[in-house]
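One protein chain omitted, others in place.
Chain lettering (A, B and C) follows the sequence in which the chains are written, and residue indices restart at 1 in each chain.
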Amino acid sequence: MAIEKKSLEKIFDVNVSRWKTSISWIEEDFIVTRGYFQEDLIGNVSFADVVFLLLRGNLPSKDESKMLDAILVSFCDHGVTPPSTQIARLAASTGSPLHASAAAGLLAFGKEHAGAIQECMKLLQETLKNDGKVSQLAKELVYDYLEKDEKIPGFGHRYHRRDPRAARILELAKDYKCIGRHAQLALEIEKVLNRLKNISMNIDGANAAILSDLGFHWEIGTGMFMIGRLPGLIAHINEEKAEEKPFRKTLNLGDIEYHGRKPDRIMRG
Amino acid sequence: MAIEKKSLEKIFDVNVSRWKTSISWIEEDFIVTRGYFQEDLIGNVSFADVVFLLLRGNLPSKDESKMLDAILVSFCDHGVTPPSTQIARLAASTGSPLHASAAAGLLAFGKEHAGAIQECMKLLQETLKNDGKVSQLAKELVYDYLEKDEKIPGFGHRYHRRDPRAARILELAKDYKCIGRHAQLALEIEKVLNRLKNISMNIDGANAAILSDLGFHWEIGTGMFMIGRLPGLIAHINEEKAEEKPFRKTLNLGDIEYHGRKPDRIMRG
Amino acid sequence: MAIEKKSLEKIFDVNVSRWKTSISWIEEDFIVTRGYFQEDLIGNVSFADVVFLLLRGNLPSKDESKMLDAILVSFCDHGVTPPSTQIARLAASTGSPLHASAAAGLLAFGKEHAGAIQECMKLLQETLKNDGKVSQLAKELVYDYLEKDEKIPGFGHRYHRRDPRAARILELAKDYKCIGRHAQLALEIEKVLNRLKNISMNIDGANAAILSDLGFHWEIGTGMFMIGRLPGLIAHINEEKAEEKPFRKTLNLGDIEYHGRKPDRIMRG
Partner (left out) sequence: MAIEKKSLEKIFDVNVSRWKTSISWIEEDFIVTRGYFQEDLIGNVSFADVVFLLLRGNLPSKDESKMLDAILVSFCDHGVTPPSTQIARLAASTGSPLHASAAAGLLAFGKEHAGAIQECMKLLQETLKNDGKVSQLAKELVYDYLEKDEKIPGFGHRYHRRDPRAARILELAKDYKCIGRHAQLALEIEKVLNRLKNISMNIDGANAAILSDLGFHWEIGTGMFMIGRLPGLIAHINEEKAEEKPFRKTLNLGDIEYHGRKPDRIMRG
């Protein structure tokens, strides 16, 4: 006795969105990711390859693989200076578990923090949609930002005059033949900025350029930073839990300036 | 005129906890992590090496490096089946940004999810503090759990009878000479469990054993899982944002059973 | 001997941003919030008053106080249907602690979920910057959205044809004399939408209108929703932990459709 699909649906009321995915195919004793059995990936490709595979859909070439590995390494840690690291340690100091403290740290990857790499990728990718010589596009872009009195994302650094990681990434990009038009544009921007304001490319700028030349869409920028930085956050959380007293006190009452309304009476009663 | 440190401290009231760290040393144009200049790490060591360096304090041997890389790859994705992935996609479907959706996913790495690897590491490490032959310790452990009617963390799987990733990790551990007493204990446990209940080691069990033999303390388990899984979460978030309609509807009203108090009147008025 | 501030700063290198706030003034045994001693607020004003005080800067009138209290109550819970509630319960089911599970739930308050109230507030507030009669502005707005084939935030509901909470909030707004131009605009929009498409105002629309008439800037919308909904999320987390088995399984392998690349070989070996 044939049961019509429609009547069955009525019984179970199942017009909810099914789960569809092109990332992994799971059956009993069967785990395939982007077309590869996971037991074939394990031991045959590097973690950087898997990041490429998951986010781009295919495995990288040898040079691309080494390049992405270098980029992931370059994100690893910047001590206790970034808000994300301070947040992860503050959360850990309250006794929050590791996974919650790490999540708190990642919540600081807003537009102004890890976001720089994404914004720089967007800037490079959208600028190159315009006609014109790369050197000309760079000049126009810099003058435009100077006129708006805005910082160009990926250039200049809170703590470094010449970010040693940026130079290294660009050097490797040459070795691995990963320099394309995005890196050329970033280098031209740096040339102009250097001359006018003595400002250099930082690691976000270098990584933004090379990731763009590797074919990554700018929307992947923050995600890449998070993957590269998570081990550092976890190391800091472990250190906080092992070495510091609970409930880290980062300031004294004297460090706070209150500028709100004064109460009507000084003592209650 | 010398100013005594003490009186200065009074002025600034600075007896708050200073930030101390042994992870990275940051000065202008100078970034050192665990004793290495980051520009020397970039391009010379793999991301798996940096994970080892950050969480253990020193660089791994060649075999250890390949082993950890394989373990990180093995965590990469399990489709939409785990709560962490469903959460990341549900959050993304509400228009929450990528970093917030990924953080939401990581918040599902509680004791019962990614926690299994950590609990299995703890079990193996603490069991081996006891005297006795490994096979004997394994037998006692299994009987103890059967008597308590509890699942042994790291053995059995919701979806797989023979987890193909576990076998592969153990095979590589032999190749890379990373089999030690923890892996032996895990294999003995599997032998007994297999005979009695037809249950096998899963990927958490295999990784827990090998990470323990690599010298990692059990407290690092969840952190390692998070590092390995984050790229998969990001891939799913991207897929949700690109392919699905906003505000994913996973259930119909008919899928919910209400068993609370009934209201006094059926219609208001 | 006067010490110049500048030289002291050099010694301590303190040109970091000081913490400034106009919200609370804390000294020893002294806690003042928005100009009131907290021991005077406690027992003398309601929680809704404190929400108003914190977010607007001053205490509300009696009618405003009752109105905001009603609005906060109206956010309280919508069963297990919203992504935020499903996420909080999924996270709790993995053994994640309550505070982490609740945070995960709040991470689902993106543009498409709790965001509707904020977008509706923005729409009403910006529309009223234009000249013209409210009924005319409403008509233009509806036709504009119909032409773009977009949903107007705050109108229509996934599960309800006539949202009973919306009618009640509007009724109370009349009693408490909180109906202003924003509510008039919302009611005019509803009139047109109702006639053309049989679509009514939902609770987000009603709350957006009244919060706007209470003088709240649209940027406060999501925050207000979070305050009102958090108790519901916590109730669901407690229920999940008390009543359900760990690691909630919301789907079977058969519920997933894989449409990615097929692996080259079906069995490995």
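Please note the rule applied: a residue touches a chain if its C-beta (ideal position, glycine included) is under 8 Å from a C-beta of that chain, and two chains touch if they have at least 3 such contacts.
Fair warning: this is a prediction, and the values are worked out from it, not measured in the lab.
Considering the whole complex, the hidden chain is in touch with A, B, C. Screening A:21, A:101 or A:238 against the full complex identifies A:101 as the residue touching the chain left out. Touch with the chain omitted from the figure is made, among C:131, C:243 or C:264, by C:243.
Looking at C:122, C:139, C:168 or C:181, the residue that reaches the missing chain in the full complex is C:168. Mapped onto subunit A, the footprint of the missing chain covers residues 1, 3, 8, 11-12, 14, 79-81, 83-84, 86-87, 90-97, 100-101, 103-104, 107-115, 158-159, 164, 246-251, 253, 256, 258, 268. The missing chain lies against subunit C, touching residues 12-17, 19-31, 33, 37-39, 41-43, 45-51, 54-55, 66, 69-70, 72-74, 76-81, 98-100, 102-104, 106-107, 109-110, 114, 159-165, 167-169, 171-172, 175, 219-220, 222-223, 226-228, 230-232, 234-239, 243-245, 248-255. Against the chain not shown here, subunit B presents residues 18-28, 32, 34-37, 39-40, 96-97, 99-100, 103, 251, 253, 255-265, 268.
Just so it is clear, only the chains that are shown with their structure count from here on.
Remark: the per-chain Cα centre closest to the mean position of all protein Cα atoms belongs to A.
Averaging Cα coordinates per chain places subunit A and subunit C 28 Å apart.
With centres defined as mean CA coordinates, subunit B is found 20 Å away from subunit A. In subunit A, 19-28, 37, 39, 99-100, 103, 251, 253, 255 are the positions where the chain touches two or more neighbouring chains simultaneously.
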